[in-house]
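For this depiction, one protein chain was excluded, whereas all remaining protein chains were kept in their positions.
Let's look at subunit A:
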Amino acid sequence: MSNFRYKVGPIAKCVFQTQSPRSNLWCTLMQYRFYPRPTSFPDYFQNPIFRKEDQAKLIESNELTKLAALPVKPPAAYETSSVYHDPLVSKLINHVMKMGNKKLARNLVEKAFENIKRIQIERYHLATTPEEKAKVVLNPKDILHKAVENSKPLLQLLPIKRGGITYQVPGPITEKRSLFLAIKWLLEATNDKERTIHFPEQFAWELLDAANNTGKVVKRKQDIHRQCEANRAYAHYRWQ
C-alpha cells in the first residue's frame, strides 16, 4: 500500500500543481531541507525563513505575526541571507559532494563557474557588434539555471510488471525528480571524460552546452522523450 502511494502520490501532486506558477514551486522545493530520518525537531517546528525578500513578503501579507509565536528550526550553514546565495547552486554542491567533503565540492563548482565566466567573457570580447555582445550571457549562475532547465525531463519511464513481462511505461514526472535527474545527468556527463581533463573544465563545457540546448545531456533527455513517445501504447498499464 505504501509503495502504491509512493508511486501515485507524486503524480497526482504534479497534476494538481500544473496550474500553480512554476517558479513558486521551484523556490519552495529548493529552499526547504528534506529530512530522510526523524529529526530532533518535532513536526510543529517551522522551517526557517532566512531570505530578506521572503521575510519582506511575509510582513506584507501579515503572516509574520502567525509565525512569530511558533518555534523555528535553526537554519543550516549554507542557508544565508548573502547576496550571492542561490538555492540551486547549494543543491548542486550537495550533489557534487562525496563523503561529506563539502569544501572540495564547493571549490570545484566555483572553479567551474570561473571557467564559464572566462569562456563567456572571451566570447564577449570576440563579438563585434553590440547586438552580438548583448546576446552573450555572462553570469555563470544564469547559465547553470538555463542548463538545468534545458536538461529537465518532462516524462519518465517506469518499469511496471504486467503478466510476467516488465513494460517500460511512460508517465508524468514530479518537479523534484526531474530536477534530480537533470543534475544527475549533468554530473554523469561530466564524469565521462578523459583522465587528464579536470572536473571544473568539463563541467563548464557541459553546462554551456546544455544552456545552448545541445550536448550529451540534452540528447539524453530527448532520447527519453522519444522512448516515452514510442511506448505510449503501454501507458494504460499505469492504472490497469
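FYI, a contact is a pair of C-beta atoms (placed from the backbone, for glycine too) under 8 Å apart; a residue touches a chain by one contact, two chains touch by 3 or more; residues count from 1.
Note that in this section contacts and distances are computed from a predicted model.
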Looking at what's absent rather than what's present, what does UniProt name the missing chain, "Exosome complex exonuclease RRP46 homolog", "Ribonuclease P protein subunit p20", "F-box/kelch-repeat protein" or "Small ribosomal subunit protein mS29"?
"Small ribosomal subunit protein mS29"
Candidates A:E63, A:E122, A:D192 or A:E229 - the one touching the absent chain
A:E122
Sort through A:A76, A:L138 or A:L154 and give me the one touching the missing partner chain.
A:L138
Quick one: which of A:E114, A:E188 or A:D223 touches the chain that's been left out?
A:E114
Since one chain has been left out of the picture, which residues of subunit A touch it in the full complex?
82-84, 109-111, 113-114, 117-118, 121-122, 124-125, 130, 133-134, 138-140
